[in-house]
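Only one protein chain is missing; all other protein chains are in place.
Here the chain labels run A and B in written order, and each chain numbers its own residues starting at 1.
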Amino acid sequence: MSKSQDARGIALKLLAEPARAELEGDGGVLIDRVASLDGATSGAIAFLANPKYRHQLQSTRASAVIVEPRFAADTMLPKLVTSNPYAAYARIAALFHPLLPIAPGIHPTAVVAASARVAASATIGPCAVVGDRASIGERTRIHAGCAIGEDCTVGDDVVLYPRVVLYARTVIGARTLVHSGAVLGADGFGMAEEGGKWLKVPQFGRVVVGADVEIGANTTIDRGAIDDTVIEDDVKLDNQIQIGHNCRIGAHTAIAGCVGIAGSVRIGRGCQIGGAAMITGHLDIADGTVISAATGVFNSITERGVYTSTFPALPHREWQYVASIMRRLRSFADRIRALERERRGQGE
Amino acid sequence: MSKSQDARGIALKLLAEPARAELEGDGGVLIDRVASLDGATSGAIAFLANPKYRHQLQSTRASAVIVEPRFAADTMLPKLVTSNPYAAYARIAALFHPLLPIAPGIHPTAVVAASARVAASATIGPCAVVGDRASIGERTRIHAGCAIGEDCTVGDDVVLYPRVVLYARTVIGARTLVHSGAVLGADGFGMAEEGGKWLKVPQFGRVVVGADVEIGANTTIDRGAIDDTVIEDDVKLDNQIQIGHNCRIGAHTAIAGCVGIAGSVRIGRGCQIGGAAMITGHLDIADGTVISAATGVFNSITERGVYTSTFPALPHREWQYVASIMRRLRSFADRIRALERERRGQGE
Partner (left out) sequence: MSKSQDARGIALKLLAEPARAELEGDGGVLIDRVASLDGATSGAIAFLANPKYRHQLQSTRASAVIVEPRFAADTMLPKLVTSNPYAAYARIAALFHPLLPIAPGIHPTAVVAASARVAASATIGPCAVVGDRASIGERTRIHAGCAIGEDCTVGDDVVLYPRVVLYARTVIGARTLVHSGAVLGADGFGMAEEGGKWLKVPQFGRVVVGADVEIGANTTIDRGAIDDTVIEDDVKLDNQIQIGHNCRIGAHTAIAGCVGIAGSVRIGRGCQIGGAAMITGHLDIADGTVISAATGVFNSITERGVYTSTFPALPHREWQYVASIMRRLRSFADRIRALERERRGQGE
């Protein structure tokens, strides 16, 4: 164990390279954890990403900080300087909080089909079930109680947290994380009306998820009706999102919690969709579009930009007035028109 | 194996009867799958349900199509003609994509109470649990990791996909499908305030689900407080729907994803409720009502019709203006009134 990396921490200078940042000040200070500026104590490294918290640079008890060049002069603390402190923080935090090692192998209570192919370096947890002809990649972790259907393909270095369900033929790309309770590949909501009753329309497309995707807890992604539902690389999905059949979510798009996306929606690359937004079926959303939280999207968006449709909450009585007056807007239109007609009459 | 049904497919003429359609053109053409007009290649049968895609009849590479009589002349392809092409498609798709056979019996890792009654033709999957006195019907499939509580009654030909939970005394009718992660029979949200604290109100009604129902992934239906929560026959529920205690959902009603229905709501027969709509407690919704996506329903609906309360998203700046002006509507009202008073003054 070297002087710069011992039980008491890692020398700050050793963090500059993994953080992709420049060292300023004493590189020998020992860092043993990450923290917020506000909550840090001796031994911690903290970061400033939001200028709103700039004043905390003065009061923090951190041993070192991560800052942008423009704020470097604000503090005498040893520091890592970078144009992207949040990313630098993420990299250092990952050093201090790695995914814990886990013994490879199939737990004796797991039920793995004889025709399934499980990499020797993969882990299959207690009471997990792997169906016929499914394949599980290298170093992949299938946690307790997951159910992997027939003919699924799960790539390398994937993590499925406890109790994920993949219906048959689902595909998961490398390094993707799926959180507990997520259900991928359930039937899309398709039925034909016939004589006042519903006739189920078979759903036999797949769910195909790319690499480096993260899927939140209890999120659901339905299989395609005929063709596939596709989640491209590096898409980030929060919890309790619903994605209907035949959607395609473009690479690098991030979607916050509770968003509902109906069937056959195509969302472009690099979009950001706020929590509890909803998008109706068969729409196209342009690359780079930003949709505000709780916004309803009922038409395709062809130009990137920020889109919104929400009213902030008001005190109830004030809101009641606003809501009631909405129904009187037609009378406003009529009365303004009458006044204008009158005025023109007077002008003649 | 006859000439009209061999490894290369089924003769089109044999599909007319199950599709409830009339054959036109060469009934000997072999069909081996269903496809969309756009994605079809040789061997596929495709359908036209939405007139918007009528031009695809010219370009499709399908071997046969399903069309309404009014579009039959649009294509020289062999065809099935019917007033309901989508239903005909659904029937043919079901022929090509049947529910795969599965061996009946109780998996050795399943835990079935000695007092439970499981039909010999039923399947209980790995790590599924069936509680005391529960009964499982003929040919019913309980997939991996389901938990069936005490005294549940599950009918014939039911499918519970992996990881469905039925709390005690839940009833499921014949041919009903429940997708993964759905939870039926959890306690309704009932508590009494007492001295600034909450006192739990016991919830001892049941969830009673009819026949031919489909319940989507991660949907939740709470048990009744005293009486039952009831889902009538042929109701179709998409994913991530929440139905509160004591609701009754009328037969043939379809509800899209992410809808929230508070307690004691009665929804009529044959309603259609769009995604992410929400309905507050103790309301009655008339038979045949259509509620638009993302709409909030705060009052009972006594006349069937289409109901809406959503604003489509606008570019953010435009929306900000609209939202800000809302608070000025009272001033509009006052100013219009003042102008009218003035005008009347001048008229005298």
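Worth pointing out:
FYI, a contact is a pair of C-beta atoms (placed from the backbone, for glycine too) under 8 Å apart; a residue touches a chain by one contact, two chains touch by 3 or more.
Note that the structure is predicted; figures quoted are calculated from it, not measured.
For the chain left out of this panel, the touching residue among A:61, A:197 or A:236 is A:236.
For chain B, the list of residues touching the undisplayed chain reads 109, 111, 127, 129, 145, 147, 149, 163, 165, 167, 181, 183, 186-187, 189, 191-194, 196-202, 204, 218, 220, 222, 226-227, 240, 242, 244, 258, 260, 262, 278, 280, 291-292, 295-299, 301, 305-312, 314, 318, 321-322, 325-326, 328-329, 332, 335-336, 339, 342.
Seen from chain A, the chain kept out of the figure touches residues 34-36, 39, 84, 86-87, 89-91, 93-94, 96-97, 107, 109, 125-127, 143-145, 161-163, 177, 179-181, 212, 214, 216-218, 234, 236, 238-240, 252, 254, 256-258, 270, 274-276, 293-294, 310-316, 319-320, 323, 326-327, 329-330, 332-333, 336, 339-340, 343, 346.
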